[in-house]
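Here we show just some of the chains, and they stay where they sit in the whole.
Every chain is named by a letter (A, B, C and D) in the order it is written, and numbering of its residues begins at 1.
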Amino acid sequence: MSALIKEFNDYRQKMNEVILSKNNLVMKRLWNLDTNTYEDGALDKKTKEMLGLVASMVLRCDDCIKYHLGKSYELGVTTDEMYEIFAVANIVGGTIVIPHTRRAAEYWEELNAPHAE
Amino acid sequence: MSALIKEFNDYRQKMNEVILSKNNLVMKRLWNLDTNTYEDGALDKKTKEMLGLVASMVLRCDDCIKYHLGKSYELGVTTDEMYEIFAVANIVGGTIVIPHTRRAAEYWEELNAPHAE
Amino acid sequence: MSALIKEFNDYRQKMNEVILSKNNLVMKRLWNLDTNTYEDGALDKKTKEMLGLVASMVLRCDDCIKYHLGKSYELGVTTDEMYEIFAVANIVGGTIVIPHTRRAAEYWEELNAPHAE
Amino acid sequence: MSALIKEFNDYRQKMNEVILSKNNLVMKRLWNLDTNTYEDGALDKKTKEMLGLVASMVLRCDDCIKYHLGKSYELGVTTDEMYEIFAVANIVGGTIVIPHTRRAAEYWEELNAPHAE
């Protein structure tokens, strides 16, 4: 796993544990609900991850983008499909989405890089 | 066609004509590009419209939502699928998306209403 | 009840019923969670409604603002307190919050107007 | 003056009076500061109004847009210049700015319409 991916995952896990340790019920239930949102339903998981990704891109949330890029990679989204999602995000959200697209492109390259486990 | 849908379409068409009549090249080319973005590619039209819709919802643009609802209806998105898109938008974007979801739900009902031509 | 307040409440209730009738589980659970968020806890209800209001103002969601204005009125927020919330929202969010503050001020006047039941 | 312009100005003035009558010092001082921001300085008034307009457009605040359109009209911005401002706003902010551009175009037509005083 690349350093970029590992750093993201490690910080995310560490701080999620801190937050959950405080036992705020609303936060806990929101996070469960967040997980449920992306499960197979009338739309399949892959489509829902793409929806979550494009929403994160136009709202310009780099960490949300990384999370959905990781999930999209696991679910088999191709690079051509990914760049069409990027295109929708950039057209709807404008050129302010470009810097986030650069960071998304970098992270996508890392996810797709050949690597020893 | 319902009054709500007709009013949206008529105003949109009237003002688009005013804007295009000014011959601003950047505006014209952006609008062409906007059309191209949603054509079949690695992702099909229906998926792209759903991406455009969820992006419009989290950015809380009622007219953009109406436009993509109309296109999604034409492309056969079902009500169950639509409400899963609404769910992603509300989870990612929060409860501030709810009032826009109300107006989206109203417009979706109109699109799906049996009607004499 | 003023026409402005009645119109807001009626449309909200009507469309909430439409949305809930579709049985999307994520939407239903998010709405329950939304209700729980504003219940007494370490912070009291009134403080939480003020937090919900200022968040709605800087995010410039007129219907969300109206909802929290109604709740704040019920919980005894005074006009002096309300305008200090408006001030925080306008300083943090900038002059783009002003038009929403105008509509909030109008709704607040209606809520506080003497009226026959 | 067109009905659209008159309605905007009348509501704005009425509600500004309500807000100012509450004597919230932060609100009052912010509004004075807002006025000062657009006075001649290193940049002239016209340039500053154009800056205020493009900022209002990408933040998608219709009433703010109307206000700066009115000021820009008074300061002699031409229609060609105006549409180049629209173009910057649409490229930076994306297609979600289009519905706001339609309403801006409509208001700009009204401002430029020949009219009996």
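Following the convention adopted for this analysis, contacts are C-beta pairs under 8 Å (C-beta built on N, C-alpha and C of every residue); 3 or more make two chains touch, one makes a residue touch a chain.
On a predicted model such as this, the values are computed, not experimentally measured, just so you know.
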Subunit count for the whole complex, all chains sharing one sequence, 4 displayed:
6
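As a working rule, only the chains that are shown with their structure count from here on.
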More contacting C-beta pairs: A-C or B-D? The answer is B-D
Scan B-C, A-D or A-B for the interface that duplicates C-D, counting it as a duplicate when over half of the contact pairs agree by residue number.
B-C
Given that chain B and chain C share one sequence, their CA atoms superpose after a rotation (degrees, nearest 5) of 120
When centres are defined as mean Cα positions, the distance from chain A to chain B in whole Å is 24
When the C-alpha atoms of chain A and chain C are each averaged to a single point, how far apart are the two points in Å?
31
By the touch rule stated above, which residues of chain C touch at least two different other chains?
26, 30
Once bound in the complex, which stretches of chain C touch chain A?
25-26, 29-30, 33, 36-37
Mind pulling up the chain D residues that touch chain B in the complex?
60, 79-80, 83-84, 86-87, 90-91, 95-96, 98-99, 101-103, 105-106, 109
Chain B residues within the chain A interface of the complex:
33-34, 37-38, 41-43, 47-48, 50-52, 54-59, 64, 78, 80-81, 83-85, 87-89, 91-93
